[in-house]
Structure formats: structure tokens, C-alpha cells
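To start, the structure itself, in C-alpha cells.
One chain of protein is taken out of this complex; the other chains stay put.
Naming follows writing order (A, B, C and D), and every chain is counted from residue 1.
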Amino acid sequence: MVDSAALAVITFQSTVIGLVFAALGLGFNIVYRVSKSINLAHPAIVLLAVYVTLVASSYLASHGLASLGFALGTLVAAVVGFATGVAMEITIARPLRGRPPVALIAATLGAYYILKGVAKAVARDMWTTASYRLPGISISLGPVVVDATDIAAIVLAGGTLAALIVLHRFTRLGVAMRAVAEDPYGASAYGLPVKTLTMLSWGLAGLAGALAGVALASKTGVEPSIDLYVLEALAASLLAGLDSVAGIVVGGLALGFVRQMSNYFLMSWLPGFGDAAAFILMLLVLLVKPYGLFGTERIERV
Amino acid sequence: MPPLLEVNNIEVVYHPYILVLKGISISVPEKSIVAVLGPNGAGKTTLLKSISGLVKLDRGRVTRGWIKYAGMRIENRDPEDVSRLGVIYVAEGRRIFRELTVEENIEAVAYAWGVLADPELVYRYFPRLRARRRSRAGYLSGGEQQMLAIGLALLAKPRLLMLDEPSLGLAPKVVHEVYEGIKRLHEEEGVTILLAEQNARKALEIADYGYIIENGKIVMEGPAERLREDKDVQEFYLGLKKAEGGGYRAAKWYRRKKRWV
Amino acid sequence: AGKGAASPTATASPTAAASPTAASPTQTASPTQAAGGSAASKPKEITIPVGLLVDLSGPTSGVGRGYARGAVAAFKYFNEKGIYTKDGVRVKLEYYERDYGYNPTRAVQYYKEFRDKYHVYAIVGWGTADTEKLSTQTAKDKILYISASYSAVLVTRPYNFFPAPDYSTQACAAVTWMAQRKPHGTLVLLYDHRVEYSKSPIPAIKAMAKKLGLKVYEVDLPLAATDADAEAAIQKAMQYHPDFLWCGNTISSCSRAAKAMAKYGLKAVMVANVWGFDERFPSLAGAPEKLANLVAGVSPWKWPEYMKDKPGYRELYEAARMLGIPEKDVNLRFMQGFINVWLLVKAIERTDSKTLLQKKGEALKEALESSCNGEPIKLGDITPPMRYCPGNHLPFRSSYIVVWNGKDFVFEGPITPKGVDCVKATLKASGG
Amino acid sequence: MDYVLEVEDVRVEFGGIVAVDGAGFRLRPGQILALIGPNGAGKTSLLNVVSGFYRPKRGRVVFMGRDITRVPPHKRAAMGLARTFQHSELFKHMTVVENIMAGLEPWRRYSILDAALWTGRARDWEEWARWKAEQVIDLLELHRYRDSIVEGLPPGIQKRVDLARALAQDPKVVLMDEPMAGLSREEKEDLARAIVEVNETQGVSFVLVEHDLEVVMDLCDWVVAMESGRVISEGPPEKVARDPKVVEAYLGG
Partner (left out) sequence: MPAGVFKERYSQLMAHLRYPIHWAGLVAGLALLLALPLAGSYAMSLAIDAAIFFVAAVGLAVTTGLAGQISLAQGALLGVGAYTVAKTLEFLAAHGGVPEGSALLLIPAAGLVAAAVGLLVGLPSFKLKGYYLAMASIAAQAVLMYLFQRVIDPNQGVTVPDKAMTLGGLYFGGGGAALYYLTIGVAAVMALVAANIGRSSIGRAFKAVRDNDVSASIVGIDVAKAKALAFAVGAFYAGVAGALYALYNISFGWDAFGLDTSIELLAIVLVGGASRIIWGPLLGVLLLHTGWSLLDDVVSGLPGVGLIGGADTVKYLVFGLLVAGFVVGEPDGLVGVLRRVKEYFRLWPFSY
């Protein structure tokens, strides 16, 4: 018994969530490209941005700017996200350049705690379950209803993805970033602006994390535990291939669909199997394509 | 006129306390080719890396002495700043971006130099790269990789080009080709070249002046032709003793110890 | 958050010093000293250590913060006001606040710190999973444990207390209310099938529904639900044409489900359990008008905002004023933390200093259990008279159904479920 | 047995690229054979087929009379087929002596339980392995570096460690990929001496891929020249060096 209305709704929601996952995963890929490391602080950047938006928008609301609150709050969060990324590059990634990637991973874990502390300090009394105030839009497309949170998520996640993918794929900057990622020594010897590019990349990753985080929070509500979704988005990154920026869209959508569809269709037998299913899918894909769907295979020669 | 590059009595230490260069001074006049020779581990690479600033990334440091390039002190500067000044270092072991295609390698470096860089330049000097432009550089043969590495350096329009063992692992014919390329570059573009080599014969063929480093110290220096004539250099670096019945198989029975050091 | 402000600094605060009964710190006998020394000289004031285990940073910190705030406010408030044992000795509560981030391993570690380093008499704790798991140990260690988890399992544990009916009894009240509104209706249960907290009242609900003639279906709704999960769950639920929904998760998950309900125009009434519904619910769900009379929550108590001047509730506001907490923050969560500490205060008030110092947690337990056949415990008007009996720590059985009418919350009830022993139904199902 | 190693008609492809296209060679016991050819001729790929890292599309490898084309690489080492590499492929975070001893793993004669409890069996074997390693350390004069981490060592020393790791396995055949690259004249002589010594005293056969023609001429009994994956010339060194095809493709004018 497949209810077609339900199927349409779930398909739409899977797409939205998939886009959000893709945007969340994007930050991992960008950082991986320049620093060959997983940024474990990425979830905390998301957390910070989500609460910055909440605090900023409620501050604006209390000053009579309720209608602009969300938009301006998001803007503030984007700036904070970018700045956080840059700050991480300067304080952590740069001193550890040339060291084994595990050192950077461990350091980003430290940054995770710091940023979570900062998020808590920013939120203070607002460190709680909340939701953004969005206009009461409701558009019906057949059985599917699109509301303001859907629109916010699609615009934020989709916009972030589109902008950064264009930047990485269709400009020389993207190639230069890959070169820097592969061999920062060599790159600096050939005159590539390694510091600037690395900093910019981390900044953009932070920015992407912030915007994706706000997109996520409009779909889940603002939650102290919202950072947990971000680790799941890591699956999207690997599914796509860690060094593929454009592939992340496919990775995110695949994750969104598998997660939601198995949650729905397996509900009676395996309730809540979505997360595990998403990881199993990823594992199966990786067993066939060990560097993800679009990742570049590592060159192995002796 | 002062030399383009002057290295004065530098000491270089790697983390934590490995002293590698123990007071080295060299000078490279504008538009010359200077060769640095020496056995394995002597410190040739370290010398070039200290000039380019790359020692820093190996957790090394110039702890004494100074390096002057075009009148500026450049020791312990960031490598990207040094390369911006026109000092381009082509590392040993064909340091290219192996995961990128040939074309992308060129694009990446061209990005750094903006409109100044002419990607075609690479293909002009090393035409055989054109055919492989879409291959990932890691799959190129050794000679092609070396050509690409030098080609990338060209894009930066270097004033001082430092080459670290450009002949390493190349077939004789390709060594010849690469050296021809270097010579052409020197002549046509007027690039000053600092060359570190094991292949002393090849290096001294094109160099104006040479230094021999052993164990972090300069043990001998002089104009190239004079080094070529030196008996010890001949024996230990050029292997010219064959005429006297030496050769590799004979090395088993007879081996003279070096006098220097 | 470390050592509570009930330590000497707070004792020496101006208000305390001005109060005639306040003793200066030097006169304060430490409990160990007093217990070990001659019992003849009665100390003027004793300090007893208490652990406060809360989630301020983990997945449940969205409600955990309010709860912790209420508890801390209560510690400070009662310390200031003065807590006296039956024999008139003043008791100061020295509390140690620990944020365990909902991590069970850390909960155990902090428990050991409370027990072995601070020798606490009592702990005011938090989650279902950690409280249940610690309950065996607290019974052995004889430490009174008052939790924010109202799990039925805890009703039978000797040292566990809470001033509310257990989840199952609360849920049974909700089912009773549903049956009253529409006999033989259809009920869909939304809850996370994997989480003990969400699952805990399900067997009781099923038993009650069967008894009252409601049809029951189950739908999985993750505790960490996105709109995609919530909308899928609601779509699934709609296929059963429900009259009622039960949401057994926490407020974020339940409010997402309500949002989906409004979005797809499902006209069923959702009743959420106590942690799934509070003052924020309509705004979290994002469609306050559309959800009028469609969303409700169970609550064992009326909410502070509606009872401002009533005894018991007055103390909440007084405490908040004293600590500079804005009035709007005196909400259900704040009250839950506050009354848990208050219950501890009640226990102290029902024992005498000698027994307290000698038997520590056991004295507190016995004091609370003395309500079984003796004077019941009342926390102002917040709770009805409560009786804790050995082996059955269910203090009362009635709950309100709090209905959102589009503008305001309306309290229906109190409702006392009848005909099914809801605690037993749950205990039987969990095999404990 | 005429040949210790026979490599016949090997073909290796990577996507569209044909790296080896029907090349092969035969190695007599005690022989030192050189494999020469321009960069990209497929020399390394051919060695990779022999040591089992690449699986050929066609052709076969016969080692001591046994077809080993399908034998996994780690088993070939145990059979007496050792290998050194073109670029450093050492275990770079391990010390020199550990690197050498790692090559003895196929001969380990104790179980993980022995290891865990460090029983006599484990101890005795480790002692033997260490002794074995010290033998080659002596031979190749690596004493100074015995306990150094490989990563920081100069490339020339790393080459020597690589050879030591191979020789410790008591091989019948050693495949060496550009052993002389990056060595100074003097070091080349040292290495050559070691090769000749092992060759003459223990009868070990060698396949050298080498660009230094002088070394090839001096050391080798037989030279195989390749180009574009095919053998273009074969024979005694002097003959091959004069072959116009070789001069054209490899040596240059």
C-alpha cells in the first residue's frame, strides 16, 4: 500500500533535506581540498551560526525589526561563519601545515569544544529549543505543501551550493585551491598564494556551514543538539568523494532520499533505520568506488 | 655590481636540533649558472630550501648568517613571499601536482601569476607535454614530470631559478633534452640559474661556477672548467678514472679515501 | 557549574546575616564532625551536600537549562529562607552542579564524585536512562534521588522519588481524556521506537486504550526529527484517519509533528507527554491559530503563569525575583526543577537533625515515606497531597490535559485514570 | 634449470594506455640483467608485473620453474623474489633496522599469542631476525643509521636501506628499480660493490632497471632495451649500446 500523496510529500521533503545535507557536507569538502583533513569543528560552526541567527533575529525583533530579523540574522551568521573559518585557519591549520593530517583533525576537535562554548556563551538564555520566526507562507502543489521553512532551506542551501560550486568548478581559483591542497610546499615554491587561498577556503567553508546550518535549523528547529546532523552530512561528503565539490549535491540528495525513504517504508519492520541505512548505502557505494562517486582516485605507483 | 644572490655563512638547523648547514657562503651573479655539487645528504637541497624559504615547512631554520637576494634579506621568509620576488625553486623528485592533469597544473600556477603567465610557454619549451595535457601528472613518465616541473617554474617568469637534481631518474636522452631546455632558457630568457646536482658531469658542462658541499660545508669551489680539471673532482664526482682501469666492477677491490673533509 | 553558592559566601550575604536565626559560618558544624562527635550537643546549623546532575549542553539541554535554573533557584531560595529540621536545626544545602551533557558514562562518573568526594545525601537528577541505571546503585548507597524522569520503573525503586505521577499514569490520563471526548476513536502513537523515555508509557497506553475501546496504531517518530521525518510520520498517521495522536517524544520532535499536522490539515488532536509540551509549543510549531484546540499536553501540575498568586506558585516567583530571573522565565521547566528541590526540602523538614546526620539519605527516604501513613506532603497548591509508600513511590495519580485554544492554554481535569494499573502495565512490559 | 626467471609476452594496460606491450626477458642463475629504455617505456610496470603488484592482461611469469602469474605479491617474496623501488617506498616512520626486519615477516614462526606473551619462541625468532638484519647492515655499512627513523635520512641512504631490506630476505632474484638514481659517483661505487659481492658470493641474480649507462656496461651480463612497452634490443651490453634503435630511442645523439 503506497499512498501517492505521502510519497509525493516524502519525495519533496527528502529533496529539501538532501539539499541541506549537501550544503552541510560542502564545508567538509572545501576544507579537505585545501588541508586534507576532516574539520571536526564544522558541526560547531553550524551550531554557532544557528544560535547567532536566533540571538540576532530576536534582538532585531525586540527593536521593532521583526520582519527583517531572520534575514539579517542569517547575514550576521554568515559573517560569523566566515570569520570563524578564517580564524581557525590562522590559529590551527596554518601552524600545523605540513604536519600529518591527524594532528589537524585532533586540533579541530579542540576547536569544536571552543566553538560550542562560544555558541553557548552567545546564546546564554536562548540555549534552548526554539524556532525562527518566518512568515506564514503556504503554497500547495498538488499534495505537496511548501511553507516558509521549506523555502528558507531551499534558498539557503541551494544558493550556497550553487555559488560555491561555480566558484570551485568554473574558475581557476578552484584549480589553484586543489593544487594548494595537494602540495602546499610545492605550491608556495611556484608562487601560489598558499596562505590566502587556504584562509579563503576555510572562510568559505565556515560561511557554507553557517548558511547550511540556518537552513537545517529551519527544518529541524533550533536545537542544542543540532550539530549531530552535521556528522551525518559527512556521509554525503564521502559518498560524493571528499575532494569533489560538485558531487556533494548528488551525495546529499542520495543521503536525504535513502534516509527518509527507509524511515518511511521500513517503519513497521525497522523503525528509525534511516541513519543506519544511509551509512550502509554509503559503505556499499564506497566498496564499489573507494574514493566516492566523484572523488579522484589516489595515484598508486611504485 | 653585487651578485643577484648572496648567501653568507649560514647555519641551518632542522627540528629539533639537527645542524645541517655549518656555515655556507655562496654567491650567484646575475645571469650566471652556478652549480652546487656534493654527495648524498651533503646539504644541497637544504641550501636551496633555505634560500626559497621552504626549510620552514620542514621545521628548519636559518640560525646564523644571512641571505641576500637583489639587495633584500630573505632568510627565514615565507616561501610564497620569496617566490613572489622571482626566486622559483624546482624541488627534487619532480614536485608537481600529481593528482591534477597537466593542464590543471599549468592553470593552477598561471592563476598565481595572473595575466603575466602564458600557459603556452610551457608547451613551447617542452612540446611533448602537449600530447599529455589531459593526463593526470602522476601518471606521466619521469622525464615528462621533470619537464612539467621546470615548465611550471617558467610560468612564474623567474629571475633566479633553482633546480634541484633535474636529471634525477631520467634517461640519458631526456637528460640531454632537459639540459638543452635549461640552456635555452638561460640564453633566451636571461634567467639566472642555481643548480644542485649529483650528475656533476652534466652540471659542470653548463655551469659557469661550481661549489662542492660535503657534510654541510663547502670543501671546494671554483670556475667550472677548473673543477672539471681537478683530479679529486674527477675521481669522486666525474668518475673519470675508468681510463686507468677503474669502473664499477673494479670498485670492489680498490677504493681510495677522500682527502678532504 | 561547580560548587553552589550555598557555601559560606552565600551564608554571609546581607539578607542572611540580617536574619536572626542565621548562624555565622564558624558556628556551622560540618556533618561529619557532628556525626562523629558527641550527640549530646545539638548543632545550631548543619550543612548537607547535595548533587545536582543536569544537562546544560547535551541533546536535552533545550529543556535541561530551564530545569537546572529552577533547581538552582530553589537551592538558593530555601537556603536563604531557612530550612529547619523537625527539631529546629537549620539546614543549609550545599549543592554541586554538574553538567553531564546527557552522556551516561559521565553521569556515572559524576555520581561517583557526588558520592565519594562530596558524600552527598541526595541527588537531584535528570534523564530517564541515567536515572534508571543509577537506581540500583543509589539504593545500595542509600542516596536519595529525585529525578526529572517520571519513569514508571522508578516508582518501585527504594531511593527514587519525584513529585508527579509516572509517565504511564500521566499517559493513561491522556487516553482517558481522549475517550471522554470521543469514545471508540482512533489513536495513533507517535514516538521513537528505540528510546526508553519515549517507549516507557506505550504498554500502559495500549492497555488503557483497549480498556476504553480506542483503536491504536503506532508510527515511528525519531526523537531528533526533521520536518522530513515529522511530515512522513504525519502522512503515515493520516492513513489511519486518527482522531487523536499521542506524541511521546520531547518538545522539539512533537512540535515538528504538530507543524506537519497543521501543514497538511490533519484535524486530529495531538496530546504530547510532559516533556513534549510547554509554553513554547505553539510558537515552535509555527502555526498557533491553525492548531487551536488541536494540540494539548499532559501535565501533572498547572503551569505557574496561570496560578501566579496561589500558594506554592508564589514561592516560585519569589525565588525568581530574589535571583533576578525575569518573570517570563518562570515556566513549566523552571517549576519542575524547583519542586524537585522542594521535595528534598520537605524531606529534611520531616526528619530531625540527629537522624539526618546519622542516617543521611536513608533518613530523607524514610522522611518522605512517612507520608504513606502519616501527614501527606504538599507543595503548596502545585501538587495535591502526596503520599510515598515503601515500594510504591507514586505520590498521586491525577494529571491535567493542557489544551491550546489558539490564544491561551486551558487546563482540563485533573483526570485520574481508572480501571487499569498503568504502572504495572509498564513494569510488566519491561520485565522489571 | 636454465633460467631462474622467465617473463613472457606481458601486456599491461591502464585505461587506454598500454604500458607494457608484449615485453619479456629471461634471467639465468647468477646473472645481472639490465633493463633499459626511455622514460615511460614500461620498465617499472614490467617489474611490477614480476613482483605481482600489477596483474598483466596477458603473458606469464615463471619463477624457478613455477608459473607465478597468479600468485599474490606477498607470497612471491617468500619464494625468493625480492624488490627495491624507484622512489623511496620504505616504511618511513620506522627505523632502519625495523624496515629490514619487516621484510622477514614471511618467515615469522610464532603466533600472535606468542607475541602477546613474548614467549621463548617469539624471543628466539626475533633474535634470529635481528641477527639476520645485522648481517645486511654490516654488508651495506648501515651501522650509523641502524636506529634512525627512515624519513629524515638522505635519499642515498634510503636506497641502501631498501636494498638491505631486499637482501635480508635471502632472495634468489632481486629486482632493482633505478638503484643508482640520485647517488654520487662514490656512492654508486659502494652500491655496485655490494651488488657484485652478493652476486658473486651468494649467486643471487639481479634485474636492474637503470639509466646510468656506465653502471649498466660495467655490471651487467645481459641488457634488455625497451621502448613503448616492447623489447627493441637484447644482448650483451656492448652490442645493445651500439644498436641504432637504442641509440635513437634512448641514448640520443
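To be clear about the criterion, a contact is a pair of C-beta atoms (placed from the backbone, for glycine too) under 8 Å apart; a residue touches a chain by one contact, two chains touch by 3 or more.
Only a predicted model underlies this, so the values are computations on that prediction, with no experimental measurement involved.
Colleague: Which listed residue, D:10, D:61, D:101 or D:139, touches the chain dropped from view?
Modeller: That would be D:101, which touches the missing chain.
Colleague: With the full complex in mind, choose from A:120, A:178, A:195 or A:219 the residue touching the hidden chain.
Modeller: The single option touching the absent chain is A:120.
Colleague: Write down which of C:109, C:180 or C:405 is the residue touching the left-out chain.
Modeller: Answering carefully, the residue with contact to the hidden chain is C:109.
Colleague: Applying the definition given at the start, please give the residues of subunit A touching the unseen chain.
Modeller: Interface with the chain not displayed, on the subunit A side: 32, 38, 40, 91-92, 95-96, 99-100, 102-103, 105-107, 109-118, 120-121, 123-124, 127, 231, 234-235, 238, 242, 270-273, 275-276, 279-280, 282-283, 286-287, 290-292, 298, 300, 302.
Colleague: Please give every residue of subunit C in contact with the chain that is not shown.
Modeller: 1-3, 56-57, 97-99, 103-106, 108-110, 112-113, 115-117, 129, 132-137, 140, 193-196, 199, 430-432
Colleague: On subunit D, what residues meet the omitted chain?
Modeller: Residues in contact with the chain left out: 51-53, 72-78, 82-83, 85, 89-94, 98, 101-106, 108, 110, 112, 114-118, 122-123, 125-127, 129-131, 134, 147, 165-166, 169.
One rule holds for everything that comes next: only the chains that are shown with their structure count from here on.
Colleague: Taking contacts as defined above, which has more of them, A-D or A-C?
Modeller: A-C
Colleague: Averaging the CA atoms per chain, pick out the one whose centre lands closest to the mean of every protein CA shown.
Modeller: Minimum centroid-to-centroid distance belongs to A.
Colleague: How many angstrom lie between the centres of subunit A and subunit D, each centre taken as the mean Cα position?
Modeller: 48
Colleague: Can you give the whole-Å distance between the Cα centres of subunit A and subunit C?
Modeller: Measuring from centre to centre gives 36 Å for this pair.
Colleague: Just curious, how far off is subunit B from subunit A if you go by their C-alpha centres, in Å?
Modeller: 44
Colleague: Can you list the residues of subunit B that touch 2 or more other chains?
Modeller: Those would be 139.
Colleague: Do you know which subunit C residues sit against two or more other chains?
Modeller: none
Colleague: List the residues on subunit C that touch subunit A in their complex, please.
Modeller: Its residues touching subunit A are 56-63, 65-66, 192-194, 219-220, 222, 224-229, 231-232, 235-236, 238-239, 250-252, 255-256, 263-264, 280, 283-284, 286-287, 329.
Colleague: Touching subunit D in the complex: which residues of subunit A?
Modeller: Those in contact with subunit D are residues 301-302.
Colleague: Can you name the residues of subunit D that touch subunit B in the complex?
Modeller: Answer in residue numbers: 14, 17, 36-41, 86-87, 152-157, 178, 181-190, 192-193, 196-197, 211, 213-215, 218-219, 249-252.
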